[in-house]
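Note that one protein chain of the assembly has been removed; the remaining protein chains are unaltered in position.
So that you can tell them apart, the chains are marked A, B and C in the order they are listed, and the count of residues begins at 1 in each.
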């Protein structure tokens, strides 16, 4: 989720901003530092992960303060603009920051001298980007973009170029389209290099920012959850299942294979989706249901990281993982499936030979806008479930993404739905661009 | 190597038995316990790993005592039968224990009451096995077996059934053919269940034990090294190499791919050997040269474990690893190779269809003796380099092992040597036995 | 508590014996090994710590089996003699083992060959000792000792000298008077060196074993708790309290200072008890109430270890610890107390000078039986609360123990109760014996 939360403490007191659900990390850090967590603050009603506020409050005696207080929360207190909280000699002050949501709040950190030192901007201002404004629907996007402009130009930038900016997400989040890979930034650095802050006039900013971004289906569930987050308790560790037990439970479950794409291509449990470990937060929410058990296949190591990701997204029905991995599947004599791959060199030769083929490009709209593959059909991998019928069944389909991981995910989905003619291009467009073979075909 | 070493300490003093080369573990443990390592004892001149005695002595002020003192050591002092060392209130006493080597020593641990509590048996007596006796050549194996019989029956078993036995190897070592997977055992348990101790008479024991076992070619190097082990210093961490640099260095290097066999089968750097991580200690010494640089390919994680294994076997010419793994290889547009696989169900169908095929069984002699695959050609994977010419090139060769990891190693070797018709059977003999398809073909 | 619990696993299954209450350690270890905890077995109704069976069952789907099934448990199932449980290829078998309690059970571990390899003896047989038999009262001690004799001689020793013995306690436990400091032992080693097994006849054994040992007052609470252990959830981390808050809470709380005895002697919070960290499990239960909050003072580090110990003994009312330690107490200008100390050399000189003094020896009965201090009054530190009135108030009382930690505990108790004339002898009897000054005075 590329989610950043913060523990801010001084002397014996600490405040946590936007805690995650598996919240041991805050409790233990505060304990090590000899601090008590006194307050839990939220920057907005989150849509991309289950908030850990109630979980953390149950482990401490902290009070909870939520933004977006127009919503129907079943916990905590509503933050007001200008409200302050203390942690030792430090003070946090709420700054009303609508735009991403109607009731977003930022929090400035003030040292004893009273002037702001840092600002925690939630999903309002990121390194290299601003928050998305389409969550209430595209019909309100311009309104929200205007609010965001006012928030940034009237409330945040005037804090001063020197103020350190701590956003709620880093690169890879679905909450902004182009967040940069910088952990630390400042108001002045954003003013200098953030492309969304180049627009002097509100209407220019609105025209640029009021865009529709993809919205994973799980966002809706998160928005509901976060008004009353389900309790978690100790992190549920995934349960090892022997082959026969795993096979039995597959009947009504979704199987996710978190191995790298090459192992998956060679052999996988029939019907498994290929979502490599690092892809789980970004892609799990597009493909996984909340009402079916989830089974995991991983390389030898137990799938604890995948479990953490899924739990943070509210997938609590984790039924277990295949003990012993694929080798135990094969030594038990069960049948597996494979997905064909080609190197770009092989594909060059195949194209030279001609024949009926089709190219499926599963990269995102933004990527396609930058570099287009001639003659390719384009369906973003996240949209594939809704556009299956557009993928040809009567010819070989070569699937491209930037590398090959999303292509393997697309292939696994198509294979599960009955396609048997899908081929993943190893190295994807990057590999293709690295060789001389022209990207052209009929 | 399934090598067991021991740190024995009491109060402020400790003794280390048979240290490994990357010896931080002893230094740190002794430090945590507030002990000084005073003595380093060896049970015999090791043949399967580089001994860490001189390395450890350089980090402490301990003295070194070596067994097999008829050899031409360039370090340490010779152990004598009956010699004792103290660590606090504990005493270790040397017991002459020839058989595995001419000058092997065991060490009994005596508590203040003077009676033995534990015995460190080196490669003399294992859980479920005894040491191999063929290291001096088969012409002396019966002589050595007789010595081993006398050692065990005259010097070790009389210590008493109640004495805890701590051998130098566990299951998986090349130093015994059938070591059991029990970490803790006793003289009495071995007397009860060790199949090699069923023989009442020396000549029966000799007849059973004086067998030739496989001898990895690296043993010879280890035997030389261990008379004057090369210094190591800090464990050399493998160096990340960008794709082009890796490709450049491949020209005069051996590439080892430590990923699991399925990822390897899907795509690998041309010419790479498939030695999965857990297989490095057991198989690396058969296939890797000492005079060429070694390059590693691994899944995302850096190959630190593989590096440890190789360093323990004296492979100090580690040139680096492929940064970013196979995905960086493909996105750089470089060509990769694959190895074909079949599930056992697919193979069943193929055999039904007939056609010219060949079966290659790469399991060990012992495994083949237990279950034989009809019509299969048998070459143990470790012997394959010397029997390449026996593998047919003119038809598809289906390679079997117990599962499929050694089969992939065999396939990778054959592919490197020019075979393009090798296929690995997924799940191997175990998988085959789990399905009903009869193991028969022409 | 010197409590040993065991996780026994093979393949994907595990069994836990006598889990402790802060049970993350089993869950995490099983997870790392890829095992599910299927069964939780108890050797007896424990009296010295809160059993973690229900806690662990709530984190897994394991079933619970308790011994001493004549008691009124509110959880789990009753173990029967001869009952078996499987973990992969291993089997545990219950052995009725009365003596320490009426319904104690041992469990033998059997490998696939059917013969016993290990035996988990609970509080029946220890390294160098046997379980105490006085828990039902001294009027039943001979009866229980006879049962214990039969258990050991009829059910345990016949398992064979070679069998590895895994007891439920190591050195330092209150469950046996003389447990040796050996982690690993065997039936044969115990037969050889355990002084309690020297008696050939039952009546001799009974005469030796049927002794009354000290019984910490918290045992009674543990016996009740363990019929229905209170739930714990996540380990409660102790809360830092600023000086004023700590001072405020002291009014109705007991203060325990877990620093080493020298820091305590120099300055401590008025009324604090000196129980150094390592002494908490052995001495906390004698001095701490269940119905009052407990406050902790420690060296800089947070008192997590002390917290674990206290939680295991059922002390759930931990109110917090002094943030910043004693230095924050002093910089806040609060008054502290000190305890006078003397070195043995100083004491020698003082005794030479004559004058009215008194010696208080707070060592245990067993220690006093071995070496008696002339002219000294003897009250074991654990009995001091019941014998306060015997300690003189009108003269300087020099307190001795073996070293000086228990003496400081005694001094802190006396100081809290109003004595202002207590002096701790640094180094205690050990130090005294190391100098030439004769241990004699009027």
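Keep in mind that, in the parts below, a contact is a pair of C-beta atoms (placed from the backbone, for glycine too) under 8 Å apart; a residue touches a chain by one contact, two chains touch by 3 or more.
Bear in mind the structure is a predicted one, so any value in this text is a computation, not a measurement.
Enquirer: Based on the whole complex, identify which of A:71, A:189 or A:247 touches the chain you can't see.
Expert: A:189
Enquirer: One chain isn't shown here. Among C:157, C:262 or C:388, which residue touches it?
Expert: Answer from the full complex: C:262 touches the omitted chain.
Enquirer: If I consider the whole complex, including the chain that's not displayed, which of A:72, A:113 or A:154 touches that chain?
Expert: A:113
Enquirer: Pick out which of C:24, C:214 or C:299 touches the chain that's been left out of the picture.
Expert: From the options C:24, C:214 or C:299, the contact with the absent chain belongs to C:299.
Enquirer: Among B:83, B:202 or B:323, exactly one should touch the missing chain; which is it?
Expert: Missing-chain contact among the listed residues: B:323.
Enquirer: Of the listed residues C:139, C:291 or C:335, which contacts the missing chain in the full complex?
Expert: Answering carefully, the residue with contact to the hidden chain is C:335.
Enquirer: For subunit C, enumerate the residues touching the unshown chain of the complex.
Expert: So the residues of subunit C touching the unseen chain are 259-260, 262-263, 265-267, 299-300, 325-327, 329-336, 338, 341, 343-345, 403-405, 426-428, 430-435.
Enquirer: Since one chain has been left out of the picture, which residues of subunit A touch it in the full complex?
Expert: 111, 113, 115, 117-118, 160-164, 182, 184, 186-189, 191-193
Enquirer: Mind pulling the subunit B residues that touch the left-out chain?
Expert: Listed in rising order, the touching residues are 12, 24, 27-28, 31-32, 34-36, 59, 233-234, 237-242, 302, 304, 323-324.
Here is the rule we use: only the chains that are shown with their structure count from here on.
Enquirer: What is the Cα-based rotation angle between copies subunit B and subunit C, on a 0 to 180° scale and rounded to a multiple of 5?
Expert: Going from subunit B to subunit C via C-alpha fit gives 180 degrees.
Enquirer: Please work out the Cα centroid separation of subunit A and subunit C, and write it as a whole number of Å.
Expert: Roughly 50 Å separates the two chain centres.
Enquirer: Rounded to the nearest whole Å, what is the centre-to-centre distance of subunit A and subunit B, using the mean of the C-alpha atoms as each centre?
Expert: Averaging C-alpha atoms per chain gives centres 44 Å apart.
Enquirer: Could you say which residues in subunit C touch two or more other chains, in rising order?
Expert: Counting only residues that touch two or more other chains, subunit C contributes none.
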